[in-house]
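All protein chains of the complex are present and in place, except for one that has been dropped.
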Amino acid sequence: RVKLRRFIVSPYARRYKAWETFLIVLVVYTAWASPFEFGFLERSRGALALVDNVVDALFAVDIVLTFFVAYVDKTSYLLIDSRKKIAWRYLSTWFVLDLASTVPLEIVRRILPRKLGSYGFFTMLRLWRLRRVSSLFARLEKDRKFNYFWVRCAKLTCVTLFAVHSAGCFFYLVAARYHDPSRTWIGASIPDFHVRSLWVRYVTSLYWSITTLSTVGYGDLHAQNTWEMAFTIVYMLFNLGLASYLIGNMTNLVVHGTRRTRNYRDSIQAATGFAQRNQLPDRLQDQMISHLSLSFRIDSEGLHQQETLDTLPKAIRSSISHHLFYPLVAKAYLFRGVSHNMLFQLVSEMKAEYFPPREDVILQNEAPTDLYIVVTGIMDLIDHRSGAEQVCGVAKTGDVAGEIGVLCCRPQAFTARTRSLCQLLRLNRTTLLSIVQSNVGDGTTIVNNLLQSPEVMICYCITQMNCFGLLLFFFARSDASFGR
Amino acid sequence: RVKLRRFIVSPYARRYKAWETFLIVLVVYTAWASPFEFGFLERSRGALALVDNVVDALFAVDIVLTFFVAYVDKTSYLLIDSRKKIAWRYLSTWFVLDLASTVPLEIVRRILPRKLGSYGFFTMLRLWRLRRVSSLFARLEKDRKFNYFWVRCAKLTCVTLFAVHSAGCFFYLVAARYHDPSRTWIGASIPDFHVRSLWVRYVTSLYWSITTLSTVGYGDLHAQNTWEMAFTIVYMLFNLGLASYLIGNMTNLVVHGTRRTRNYRDSIQAATGFAQRNQLPDRLQDQMISHLSLSFRIDSEGLHQQETLDTLPKAIRSSISHHLFYPLVAKAYLFRGVSHNMLFQLVSEMKAEYFPPREDVILQNEAPTDLYIVVTGIMDLIDHRSGAEQVCGVAKTGDVAGEIGVLCCRPQAFTARTRSLCQLLRLNRTTLLSIVQSNVGDGTTIVNNLLQSPEVMICYCITQMNCFGLLLFFFARSDASFGR
Amino acid sequence: RVKLRRFIVSPYARRYKAWETFLIVLVVYTAWASPFEFGFLERSRGALALVDNVVDALFAVDIVLTFFVAYVDKTSYLLIDSRKKIAWRYLSTWFVLDLASTVPLEIVRRILPRKLGSYGFFTMLRLWRLRRVSSLFARLEKDRKFNYFWVRCAKLTCVTLFAVHSAGCFFYLVAARYHDPSRTWIGASIPDFHVRSLWVRYVTSLYWSITTLSTVGYGDLHAQNTWEMAFTIVYMLFNLGLASYLIGNMTNLVVHGTRRTRNYRDSIQAATGFAQRNQLPDRLQDQMISHLSLSFRIDSEGLHQQETLDTLPKAIRSSISHHLFYPLVAKAYLFRGVSHNMLFQLVSEMKAEYFPPREDVILQNEAPTDLYIVVTGIMDLIDHRSGAEQVCGVAKTGDVAGEIGVLCCRPQAFTARTRSLCQLLRLNRTTLLSIVQSNVGDGTTIVNNLLQSPEVMICYCITQMNCFGLLLFFFARSDASFGR
Partner (left out) sequence: RVKLRRFIVSPYARRYKAWETFLIVLVVYTAWASPFEFGFLERSRGALALVDNVVDALFAVDIVLTFFVAYVDKTSYLLIDSRKKIAWRYLSTWFVLDLASTVPLEIVRRILPRKLGSYGFFTMLRLWRLRRVSSLFARLEKDRKFNYFWVRCAKLTCVTLFAVHSAGCFFYLVAARYHDPSRTWIGASIPDFHVRSLWVRYVTSLYWSITTLSTVGYGDLHAQNTWEMAFTIVYMLFNLGLASYLIGNMTNLVVHGTRRTRNYRDSIQAATGFAQRNQLPDRLQDQMISHLSLSFRIDSEGLHQQETLDTLPKAIRSSISHHLFYPLVAKAYLFRGVSHNMLFQLVSEMKAEYFPPREDVILQNEAPTDLYIVVTGIMDLIDHRSGAEQVCGVAKTGDVAGEIGVLCCRPQAFTARTRSLCQLLRLNRTTLLSIVQSNVGDGTTIVNNLLQSPEVMICYCITQMNCFGLLLFFFARSDASFGR
């Protein structure tokens, strides 16, 4: 959306991106054609020569175009559209090589003396264009729209295919130019190879090349004279490197790809090992396993990314919490009438957590460290005091659990157990009290909300005074008691 | 235990699981038979044809059955048993492919024109069933009842065997259909291969296939004509990928499998390096080594999984501690008569730790930061003050150590040293005092318990007043002193 | 040193360990001889037969001996010397297999019917003894006296050699028993192999075996008949697994071995990148680099192993600190006359740190958070206030630096810069004050020591009152101010 100078194109413009993609296709053609012409054709003729010239012309157009494309400055992250700067940047980096790889070969051959102008070597200059493929893959690897595994595999496949193709073409050239055709790697098995079709010669070359590269080495085709041996030595050394590079990359991908499963298994195994050794009852074992399973499943599906969120600055995290939870928290009975400022601060401090079905969130008599607000799902409130489990309430979206314990500083009154998959907002007691402290008026509103809750009236008739007293005490002494 | 609608089967029902396991066996048969028939048989006959049809019929039954199996919804984690939803889900995902891979081949051949209906290719549609094996392995990898290493090895072996088998069958087909049998990879070494037994032809094909895949490449059998070369090129490229995938996986497993030993060695080495450089006395070195050894041995056997436990929510951890340690703590003399609420909170905060024999747990004169309760094992209480070591007591299951230091805020009075492998509950002083603070009545009970302990009477006659005074002082000023 | 029952041997006794080591040598002999006899000899004769019987006899002795060796119980870590328990444990685990692998072959052949008693297969039972080698390597891997890399390499070499040797012997057997010697892998190249020397036959077998295992596959020797092909298929599949296992292990070792260097480079690179980008002056850059270099060098040499020490329980850490630093701290002028209890607590809380030459430890005007005691090396105290750097003192072993800032709660008065490699004890201000608080008498001693220091008299004449006043203020209000 940035307005650029006249005739200057943004590198993010859709049309320019399409042009770049089109060039990649041409580069792939060049990567195939250059070694092929170098190895198999004395001189490109007919359709191939025409296509070559068209491709060269298109790359020449790109060179001109580059002088009109803005670029992003590396230090200020701004789009530079000054023509001088663009030109200077291009001229001082890749212009010469780009130009050299576009000069028509016919001209080169006429200018240079006969011996130097040997056809093939200038064709290879075209391969400079491969840098575009290299930078394409570097970009794709970082692009979240593409799967890392497949991008990487595609890159390795391309490298391997190019190596096989180039080596095949080169070794055919070595054989074709040798003075004694019968003492070449291909002539020894196909004596009349000079008169065979291009298809047979090309496939045989590729076959020899891949047989060597994959270290199969049948031996039906092998170096016959000393020069072939010397070139094969170099090729095999290169293959050693390439093979270990392929394996290294695959290992890297496998290790990365199985990390999640391994971590999952490790934690499940640790949990069950612990449970079996200590003979924990089945109910507890099930809760442990289902919680760990859920947390790994959520992690992979993107519900829960606490680590990533923690690396973001506070303002973004606050914005996210505000977007997701403000409406819900504002409607919770406990925070009715509370000022916008305080709600904002409360929401910033809340953490969203997921619990699988039938897991205990709060235990009766537990120390009150956290207060929960239900976002989705249903939670049962259970009373154990009478000995048996007795469901005495249900918490749905927008309901608050554990608030009495937290605000009155008493052990939790109920066990809260999820009925289905629940998303809960957790608010730490210390955080709540320190926010209340700096918004004393809102604190009173919260206490009033709590006292008006019918639940409190029924369950805490007797302890009410105590509760209220404690709260007043908190607010009066707040700076000293929870001042940190 | 969930009640489903009539005629709807749960995916967790034992019978359905048995049926699925049975189908896996059939899939394995298909994986072997399809390429084999494709490569070696013009038309399946006799027993093989019968078995094929039976297997097809059973998969047809499974297609029908799938319309009656409930499924777990991905967002709500609930079991869906509505017939419409089940049908819609199946029809919109895999139904078409499942059906296509079950159509009898005889019918296909009659319907389609002669040339298109070439036998082999339709057999290959059967391989769609392999997705069941793939999902089976994905499940087994996450199943804690199976060893990850062996599941993964089994998967890789299956993939390799299938690749070898398929390639062998395919290359035999290529050779068998070539116009000049003497110019094929098999015909060059076995000129009369057409009349040899199936066993010889099959083993030779597999031999050729595995020789290429494992990159041994003896060269006794190798591509003879251009088409074979072309196919071999593709196969070798695939092998490069497969080989690096195998190696990558094995590396992953080895790295994962030796992690524990490496970590153990690293920490032992760091400890001994430190000890030798600083010329620590042997007793200390032994204590360091035996503690590190124990903590690694326990880790592998499942006694100690603090990390996993820490990822569980507080309620589950409290339940576990309550289950394991509540009875023991309730019987400890220090907590006799203390309210259920407070005991619950104390137990939640305790950590279980293991100590090897003859290791110091508490040192005389150390600052009192922790209190220990013995769960298993025996601990000696040793007094160094007289110069020599003098055992002045023994702590057994249920006894408390270090309580005087912690409660009176004085340096520890004894060295506590384990006699055998001990499991101890550790309670942090700060935690204890903050719990005592919110349960003032129970605090008094604890002080009384402490004062009635004969040990205290004997050892601390003189400092008793001071001790009592400090405690009173604590409770009076508790909010300010340990209010955090 | 534990007294065992009569006739019961400790597994840690030196003689028993020697006996076990001797048995390992015999196992290595068995591992070589068993496959060799199986493959190359119809019936062991002469010296070999004698040695075999002696070895068998020695293993029989070991079986008897095992009934008299105590063992360590897995749950209590105690040495069990009850004969009944030892016998029961052995009988219920490995006794049967140990016995089966020791029965003399002559007896077996007489008892069993001719066909079953085929010589070779019973020889293979001897290989059960290899479990001793396996458990030896498991032990060596964990033994800190042996280098992990070489132990692991030795293990892999042994596995590879055994695989090559066994496969060679087995394939010779397959060839030797084939009805048509000219159509075997060895007969095709050495037609008269039956009459060649054992050395030629054995080396040729090994050569074939290793050529296949290392996937070189020259092709001069290769499978000639269908059975050989079938066995070669199995061997090549096994080789795929073995090769990837070897590579996986080597990768693991390389990754583990280069971790330190990589970490070092990463941190150095981050530091220099930061310095260059921010154009920090050379002096600061040098300090950063030399500090990072030192910390990595120390880490590798064992001077500094904070992480390992942190995993040890507090009592051991206190013992170590006490052993290393108590005498030094007790002699420091600041802690002269301070009670043993308090010194003990102070020493427990001190951290030893290393500083390279010419690095700033304390900066003038910095907030006083730490106090340092010099253990080794020399430190210059430098005053910048006059504009230029002016060395106004030197701190040697036993001297204290930064104490005035810490105790008077003022910015540091001097820059302290190391002259040579220094080991310093760091004591945190908060920790010091909280220890002083609980030992009020010792606090007064420390203040007196400080006031008697000539340095303080000279430099702080004016601020002395303030300093003293602050200290009194600290002790009076200590519980509230630094009560945590």
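Things worth noting here:
Order of writing sets the chain letters: A, B and C. Residues in each chain are counted from 1.
Note that in this section a residue touches a chain if its C-beta (ideal position, glycine included) is under 8 Å from a C-beta of that chain, and two chains touch if they have at least 3 such contacts.
Only a predicted model underlies this, so the values are computations on that prediction, with no experimental measurement involved.
Taking the full assembly into account, the omitted chain touches A, B, C. Among B:T184, B:T215 or B:T418, the one in contact with the hidden chain is B:T215.
Between the chain not shown and the residues A:L127, A:L309, A:A330 or A:L451, the one that touches is A:L309. The omitted chain makes contact with just one of the residues C:M124, C:A271 or C:L451: C:A271. For the chain left out of this panel, the touching residue among A:K17, A:K85 or A:K142 is A:K142. The missing chain, though absent from the display, is touched by one residue of C:S34, C:T211 or C:N449; that residue is C:T211. From the options C:I86, C:A223, C:M288 or C:L427, the residue with contact to the unseen chain in the full assembly is C:M288.
The omitted chain makes contact with chain B at the following residues, 215-219, 247, 251. For chain C, the list of residues touching the undisplayed chain reads 153, 157, 160-161, 164, 199-200, 203-204, 206-207, 210-211, 213-220, 243, 246-247, 249-255, 258, 261-262, 264-265, 267-274, 276-278, 280-281, 284, 287-288, 291-292, 295, 353, 355-357, 359-363, 365-367, 369-370, 409, 411, 420-421, 477, 480-482, 484.
Hidden from this view is one chain, which touches chain A at 76-78, 141-142, 144, 148, 212, 215-219, 222-223, 226, 229-230, 232-233, 236-237, 239-241, 243-245, 247-249, 251-252, 255-256, 301-305, 307-309, 311-316, 318-320, 322-324, 340-341, 344-345, 348, 435, 438, 479-480, 483-484.
Here is the rule we use: only the chains that are shown with their structure count from here on.
Innermost chain of the displayed assembly, by C-alpha centre distance to the whole-protein C-alpha centre, is B. Distance between chain centres (mean CA atoms), chain A to chain B: 25 Å. Across the assembly, chain C contributes residues 215-219, 247, 251 that each touch 2 or more other chains.
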